[in-house]
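For this view, one protein chain was removed and the others were kept in their places.
Right, chain A next:
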Amino acid sequence: MAAKSFYDLTKDAALSAKSLFKYRVKRDNTVPSKGGQKNFEPDGTWMESKALEAFLQERTSVLGEPRVEKLKNLVHGVWDDSKNLVNVDKPGKFWSHMGFTDKRRNWLYPEEALFLMEINALEVSQNGIPMSIQEAYDLFLDDEMGLTEYQVFSHLRRLGYVVVRHEEQPLVTDYERQINLDKYLDKRTLKARKKKGGRPQPDKPGPSGVCDPQISSSQERLDEAEESFDKSGHSENSAAVVKDDSVESVGQSGETMANNSAKQIAEGQKRLRSESEELESGQADGVSDAKKLRSDDPDVSDVSSSKGDGDKTLSENSQGSSSPSGSVREFYSEAWLDCFKQKSRTDGTGEEIQDNKKTCLEQTSFQDNSVKFPDLAGKRVLSLVLPEKKLLPDNIHISEDTDDMLFFDVDDYRLKNPVEPLARQAQHEEDRERRLGALSFSFAEWTQRRPVVKSHSWADHRRKIADRMKELSNSTPVSHLWQGDITPLVNPCDAWSSESILEKLNIVKPADDKELKVSDDVIEHSHLSFDVHLPDSRFKKSMPGRPDHRVLVSKSRNSRPPELCQLQILSQADGVAVHWAVVDCGEIAFYVFDTKRTLGLLT
């Protein structure tokens, strides 16, 4: 209403100097109260109705405030219905952090345009008629960029953040940033990467060349817009559109494009030319199937990319053959395969082969001290023996004439390599661990530790440890409890920890793995809406850098907390936090799942 009344004012005559001055006076900027807490039910009292009336009046007056701006200061934009974008001729100050450019036009996203309209910086016209804010709300917001998303966008913008649409394709990977490569990636590389990674555009040389990192998503939007334009019947030219997709859609798209261009006479001719070129090229390539014209079809892009790859490998091959050494690392041979096979066989058949195996894998006993290893421990001077000749490879010859060769001065070694004291932090950690270790007593661990088991080989050692465990568990102070018909559920030797007791008692079943699995439908439902950057005068649209956080928008009435796996997917590898904005009738709350994944309220 408010805006309309303003347009009513301006429709017939420009404002007089006096009224202009009146409206330009700085008004009360306080935000009207939200109305306090919600009441449970109307009680019908006079007080209540009065309060409600006052509240409504306040709203009406705020909304009814004329928004007056000098025409000179208003940026003028044209709403492009087919693309869902606003075309701006001469962008204003906001251009540093809003909008994007394709080859020759400046575009604003609808949410940006709407926000600018609301702050009186932009006037958008459709078919030559200025649009009211109400109309803009109606027209600009669609399913993808709905009211909730816009509310979050404008909220964050008003707080001063730089908010851009979420970039699906990270232009600079975390790793590149880590090795400081991001500063050296020039615009061209990024562009090329964008081209490669985003929608491939072998058949889109025309109106939407890539000039901006955001272009790929906008490109997508343009595509979609054109497609939806094809299908929607509400355009005045719809009669001319051939409805049948499967037949002759080359003609269809051509026609639609022609329709488009007819609507925009200013650019129309240029566009038409480029588009007809495009069509010709498509036909020349023998791409008769209209589907192939669509840029997101993998086949088309495959052709071009595989061609490129072929060249690459070819050149590499020739490199390889021309090199003098010419050796190429292959994948490892499968020499160990039969070990795995045999292993699984023996696992399957079980014991008798196990016994067989023991003979050759038996540990050789060296208990008789016939084999002497040099050992520094506890010695001041280590005297070495001259090893027998046959034990040494040829050409190793220890000259006997120098006696000191056979003595290793341990004291001297210790002097030269002093034991470094532990770092203070490490010391602390160790102390803490020891304290904790002393606190938590585990019967089972205790039995394993002492007294020392005498054994002569690992197999023997294991057997003895197991025996001791069994023995000890049978001879607990409460062993008499197992003598009757009714026995306790938990044996003292099972008491490794509280978890192991619970497991034994089977009170709590382990979490089901299925719940951790990613189900496909979850992934599709949620997508990040915005990348939010901190206000920064050096912010560049073309190199937005790493955002401060990303925002996932959801309405309160259909929102459950996001699934864990969903968040896992959304929070990308670069470690940028995902804020979950919940919009409840205009009130916005941001939730963040921090690394410990506890639900925390931000605002």
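What to note about this one:
Here, contacts are C-beta pairs under 8 Å (C-beta built on N, C-alpha and C of every residue); 3 or more make two chains touch, one makes a residue touch a chain; residues count from 1.
Here is the rule we use: contacts and distances are computed from a predicted model.
As stated in its UniProt record, the chain not included in the shown complex is "Protein CLP1 homolog", which appears among "Roadblock/LAMTOR2 domain-containing protein", "Elongator complex protein 5", "Large ribosomal subunit protein mL43" or "Protein CLP1 homolog".
Check A:E144, A:E429 or A:D467 against the missing chain and you find that the one touching it is A:E429. Residues 168-170, 173, 175-176, 179, 181, 196-200, 296, 298, 301-302, 305-306, 309, 312-313, 316-317, 319-320, 323, 325, 327-340, 342-343, 346, 357, 359-367, 370-377, 382, 384-385, 387-388, 391-399, 402, 405-406, 408, 410, 413, 416-417, 419, 426, 429-430, 433, 452-459, 461, 498-499, 502-503, 507-511, 513, 516, 518, 523, 564-565, 568-569, 572-574, 596-598 of chain A touch the missing chain (whole complex, contact as defined above).
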